[in-house]
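Below you'll find the structure, written out as structure tokens, and then a few comments.
The other protein chains are all here in position, but one chain of the complex has been omitted.
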Amino acid sequence: MGLIKEGKLVNDPFKNVSDCETVPAKGPVIVSIDQWMVRRDDLLKRSDLIGIWLKSDEHPETIAGDLAYLSLVALEFPSFRDGRAYSYARLLRDKYVFSGEIRAVGDVLLDQLHFMARSGFDAFEVESEDPLDAYNIAAADYSVWYQQTGDGRLSAAELRGKGIRR
Amino acid sequence: MYRYDEFDHKLVQERVQQFRHQVKRRLSGELTEDQFKPLRLMNGLYLQLHAYMLRVNVPYGAMTSRQMRKFAHVARTYDRGFGHFTTRQNIQYNWVKLEETPNLLAELAEVEVTGIQSSGNCVRNITSDHYAGRIKDELADPRVYCELLRQYTVLHPEFSFLPRKFKIAVTGSPKDRAAVALHDIGLRMHLNDSGKLGFEVLVGGGQGRTPVIAKTIREWLSPEHLMAYVEAILRVYNLNGRRDNIHKARIKIIVNQLGIDRYRELVDQEFDRIKGDVKGIPEAEIQRIKAYFAPPEYEELPDFTDKLSTLRLADKAFDLWMSSNVAEHKIRGYAIVNLTLKAPDRVPGDITATAMDAVADLADEYSLGEMRVNHRQNLVFVDVKQMDLHNLWQKLGPLELATPNLGQLTDMITCPGLDYCNLANARSIPVAQDINKHFVDVDRLIAIGDFTVNISGCMNACGHHHVGNVGILGVDKHGTEFFQLTLGGSSDEGASLGDRLGRALPQEEVPAAIEAIVDTYMDIREDDERFLDTYRRIGMVPFKEAVYGSADTKVVV
Partner (left out) sequence: MSQMIIANRLIDGLVIYMGPKGEWVGSISEGAVFENEHDAQRWLVVAQQAVEDSVVVDPYLIDIDAGGGKSLPVGARETIRAFGPSVRTDLLEDAEGNGG
């Protein structure tokens, strides 16, 4: 298991704090939405970064008002078949204009990385013996996209419009 | 006809390359079957009763002769010499080898066809009217919007793992030949009060185990908002569709649960948010695609109808074919020709590699190199000169492609059924062949007139049985194949679902039941009334009595 961010294998500065653990005094943490609701004030008193973990049936709408305090949203894929997180990521970026880290966690299949990246994810918890190598292979799968999805990359239609040829 | 540019080619090549890598990982054991299955399905590769089956999309049913030749080549080189056209404007190959699939897909990519999203919980092949661009009553060519939608939906990052599969159909004619009301999204062009062209948007239609006629979610949508509106529908579905039960995961279920008004509200909210977005399809792109579908350079031809009349008088067989298989073209001197894949002893929708090559040659000679496949499993030549009709007919005959039964009782939709399909309860094809043996009298078929018989081997309804005038559904009764009949279905602009006739029948009793239904109809119809209209007027009772006898009728509630 490794965390890939901006195309690099990085050490995860965040600690996942489960609901039965106490939040450590220092250091960036990721908590569930329930914890956030209960301990919001305590968490905000800390000076470290906060992330929230959303399960696939937890709509980011519920934390839309709090996004200014958050530097990370982890979206869980309980199974690679459950595609809700793609829409959550897009809503986070486009509707709620969240610019922090959106991390893919759970059943993150390499073959779906390009979909995730294009939907607004920018960090991936990758299950592999050599996560970086796996990531690089998967990331190289596509260089052309038909859709504009707000990740900054130009769609085929836009490139055609600019007279750019492949 | 759309042609790939370098972007389209690159994307498809990258897809093939990715799949090649995935197949390698599967064969080496790096991927388990559970992990690999969704990946192969997204490329159209199923594992069926006999082997892997590859489903290839014919985008909105339009093909060139070059593509048809490639289909023939694939049938010969990678399969057992034939292919099968389905109700979703796909061609299927039944014995494809996993290790050869990447090469096969690379060959198809050369002629701009793919298996991308012909399966899986994503947006499937966009289907349309097979007469698109060639028929008089059309408001605009729907293929332009089909191609825009194709590009919009292919490898869509957000919508490739929907709760369930998603089907979209588009028609540009008030006469619906694309069964749009039976799709997750149906788009029907029409003019608004100020005469501007737009779409009526239908949502939540579908067949399968819970058939539903789609409901109107928007009376009129301006074409420039098409993608934004489709995106809003898809996003609301992706977020709200049920994922706990595969049988309740289609959009029709959530539309019914929330109610169409609530669903519309959710979609409108999302649509209002995104429609002003600069990220629409650039106008230049729309114009670029439109240009591909500009009409070909037609010749100035005289109307040939009178000369044809002479030929028709002289030859009854030609006359029959003319009246059943040839449709009017919007340009004077041209005609639309249907090539029926429904010869009596053949498998509906099947075509051999040899015939495919011959069809490709004939399309070059007589139809400007283009053809279509429709959702009733027939082929169509869309640009035939009237003066060539007699020659073409003579050449189609020996290929068994001129059976004059279009729209008639023997022009049956038939899914592959238990002869091929892993999910089947019963064999569909032999039922079609049996019925054919009972209806050989051409004059009788003509007298019966419009009459659709649709056969599915299980409740997945690939054979569209719910919307056949007579629907036949294969069911399994303690290991024996039985067939459940329905009456009164229709997939056109007045779409309706068939009603159950009564208890299921063993295979050998099906043809006689059809005979009884037909005889009853012929007895009670008024003037030239179609079967569908007679049924709608009179109802089930006489047909039920004819099939089961009057004693039975009382028992069955």
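The first chain written gets the first letter, and so on, giving A and B; residue counts start at 1 in each chain.
Criterion: a contact is a pair of C-beta atoms (placed from the backbone, for glycine too) under 8 Å apart; a residue touches a chain by one contact, two chains touch by 3 or more.
Predicted, not measured: the structure shown is a model, and the values here were computed from it.
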{"item": "Where the missing chain makes contact, among the chains that are shown", "value": "B"}
{"item": "Option touching the unshown chain, where B:E328, B:D419 or B:E493 are the choices", "value": "B:D419"}
{"item": "Touch with the omitted chain, as defined above, among B:L27, B:L191, B:I246 or B:V541", "value": "B:L27"}
{"item": "Residues in chain B touching the chain absent from view", "value": "26-29, 33, 47, 49-52, 80, 95-100, 347, 418-420, 424, 426-427, 429-430, 433, 479, 481"}
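To be clear about the criterion, only the chains that are shown with their structure count from here on.
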{"item": "CA centroid of chain A to CA centroid of chain B, Å", "value": "39"}
{"item": "In the complex with chain A, residue positions of chain B that touch it", "value": "5-8, 10-11, 14-15, 17-18, 21-22, 35, 38-39, 121, 151-152, 154-163, 235, 238-239, 243, 273-274, 279, 281-282, 284-285, 288"}
{"item": "Chain A - residues contacting chain B, complex", "value": "59, 80-84, 86-88, 90, 94-95, 109, 111-112, 114-119, 137, 141-150, 156-161, 165-166"}
